[in-house]
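Please see the structure below; I have some questions.
One protein chain omitted, others in place.
And now, chain A:
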Amino acid sequence: MIPLLAVEDVTVRFGDFAAVSDVSLALMPGAALGLVGESGSGKSTLLRVLLRLQAVASGRVLMDGADITTAREGGLRALRRDVQVVFQNPHSALNPRLSVHDSVAEPLQIQGVSNRQQMRDRITGLLDDVGLGEQFLWRFPHELSGGQKQRVCIARALATRPRALLLDEPTSALDVSVQAQIIDLLRRLRQQHNLAFLFISHNLAVVQLLCEEVAVLRQGVIVERGAVKQVLHAPQNPYTQALIASVLSPGGSRLSGPAVCEGVRAFGIH
């Protein structure tokens, strides 16, 4: 099977500093891949590379097998439609001057939907999908809670009927009680729309809830990868072990399978 989105031997430099070195990663259609690592490990840079917001020093970016490393905006139409992003901080991810309707309408307008009623129905449907009623349609971001804003961001990301969502720590700026709701929502949406997820987090426990596979990134290098259960239960790399140990669990014991889910639900995600 051809990966929906992939990087091959990608290196990104900021001056002399290599934020990402020789990383290869593939996201299969419908799969959910976690990408974990501490801050500064290069997770977000890699995500920006996949979105073609960040130029690479070397390596290739592939979509459906086609090289899009240096494609101009005209050649990125498929990427702009099929791959959408949800950012970490919903407070800055929405233009404060646009109502919920206008924010969600933007991707539709870019895709060329111009019929007013059609647009309206589509937006109402999208908001419904993320659990927001019609009363939110004309609100401004400052009139929404953090969780509601993140739902709007997810609705906006789904507007183009993408095949993949790139999620950049979508829950870490939210209250713990809201985090679990957003995770639940993402799980449901993934099933409903058969989405592929690239889920970025510094928290292995959350990744376990959403992903089947995980890659651990440290200082721009992938140090471990594999099925989530395997990496979580029998981490090979000392860094992964430390990362797992740093996640709190009920009673202070090491995390384990179902207990993680329970712990996450009981205590919130951190």
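Please note the rule applied: a residue touches a chain if its C-beta (ideal position, glycine included) is under 8 Å from a C-beta of that chain, and two chains touch if they have at least 3 such contacts; residues count from 1.
Convention: contacts and distances are computed from a predicted model.
Per the UniProt record, the absent chain's protein name among "Group 1 truncated hemoglobin", "1,2-phenylacetyl-CoA epoxidase subunit PaaC", "Cytochrome c oxidase subunit 2" or "ABC transporter permease" is "ABC transporter permease". The chain omitted from view is touched by exactly one of A:M63, A:L94 or A:V207, namely A:L94. Screening A:A32, A:L51, A:A155 or A:V216 for touch with the missing chain picks out A:L51. Residue in contact with the omitted chain (choice from A:I2, A:I110 or A:V176): A:I110. Although one chain is hidden here, its contacts on chain A can still be listed: residues 51, 53, 73, 76-77, 80-81, 83-85, 87, 89, 92-99, 101, 103, 106-107, 110, 138-140, 143, 153, 156, 160.
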